[in-house]
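Here the complex is missing a single protein chain, while all its other protein chains stay put.
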Amino acid sequence: MHITIRLFANLRDRAGLSEIGLDLPEKSTIAHAIEQLRLRLPTLADHLNHIAFALNRSYTQSNTPLQDGDELALIPPVSGG
Amino acid sequence: MHITIRLFANLRDRAGLSEIGLDLPEKSTIAHAIEQLRLRLPTLADHLNHIAFALNRSYTQSNTPLQDGDELALIPPVSGG
Amino acid sequence: MELMDDWIDILPTPLPTTEALLFVSSPNSGGIVLFLGTTRTEKNAQGHDLAALDYEAYPEMALPQLQTLAQAARSQWPIVKQVILHRTGRVPLSEPSVLIAVASPHRHEAFAASRFIIDAIKADVAIWKKEIWSDGSGTWIHPMPSTK
Partner (left out) sequence: MELMDDWIDILPTPLPTTEALLFVSSPNSGGIVLFLGTTRTEKNAQGHDLAALDYEAYPEMALPQLQTLAQAARSQWPIVKQVILHRTGRVPLSEPSVLIAVASPHRHEAFAASRFIIDAIKADVAIWKKEIWSDGSGTWIHPMPSTK
């Protein structure tokens, strides 16, 4: 399956990308996707420890299974307002 | 001595006056002035029970002695804002 | 006592909201709270609609009271700038009768100070309102202590 990962703020700046596509085996979870991302973009590795996950625009946990076409957003601690 | 009494809101409307001068014996207190006022303006009598007193623009008690030239304001319950 | 940073007045004209917000804007402020007090539509026991409010002040006392309130707010919170304006005379229902604007370093201070100021105005300051009904009659509002 294919998912899209969206990057914001410090992650986007570090990666130089706001979006990245990942191909993953069936039954992968968010945690599996993050492992793949660490390999593909090692520069992000140090910044993936305090993030939250939004799957298709709702917060969720890292053990959530993914489906083809999902949009997974990595949400660093927010600072709006 | 001579003092000036200032009237506001319902008291001013009832009296048809915003200000009234009173001549009082020496050593009169605010309470004495109010007794004089009841005699002079009986229409106010029913409305003098819940008022506060401001002597020369500061709140004070009814046993406060008056001095010549004082401005005594009768302050009905306030409703600004 | 930072008098140039406080704008306090009793005015017979519509309250200048835009000017108040400009006045409190400051590079030392992290948050601005503006409070506008307005009056709701209402019917009286005779079925008449509330048409307007008439506000009367004892200005020689009320203005120093507002200034004292401003100082009391400064003694409790680190206020950068503040505005306290009260309107007198006839006020249409849609227009504010009182305006409070507070700028402070952190937002909670501006919320707390502006709420303190409006609560104190309603409790203590020598200003009265008369409800004017659609038939032209008027009712002075003099809340008894137990109803406030």
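Per-chain residue numbering starts at 1, and chain names A, B and C are given in the order in which the chains are listed.
Keep in mind that, in the parts below, a contact is a pair of C-beta atoms (placed from the backbone, for glycine too) under 8 Å apart; a residue touches a chain by one contact, two chains touch by 3 or more.
If you're wondering where the values come from, they're calculated on a predicted model, not measured in any experiment.
Here the chain not displayed is in touch, across the complete complex, with A, C. Across the interface with the omitted chain, chain C contributes residues 17-18, 21, 25, 27-41, 93-94, 96, 103, 105, 107-108, 110-111, 114-115, 118.
Not every partner is drawn; the one left out touches chain A at residues 6, 8-10, 12-13, 50, 54, 57-58, 73, 75-81.
Just so it is clear, only the chains that are shown with their structure count from here on.
Using CA-based centroids throughout, the chain positioned farthest away from chain C is A.
Rounded to whole angstrom units, the spacing between the C-alpha centres of chain A and chain B is 75. Computed centre separation for the pair chain A/chain C is 50 angstrom, with centres defined by C-alpha atoms.
Per-chain Cα centroids separate chain B from chain C by 26 Å. Within chain A, no positions touching two or more other chains are listed.
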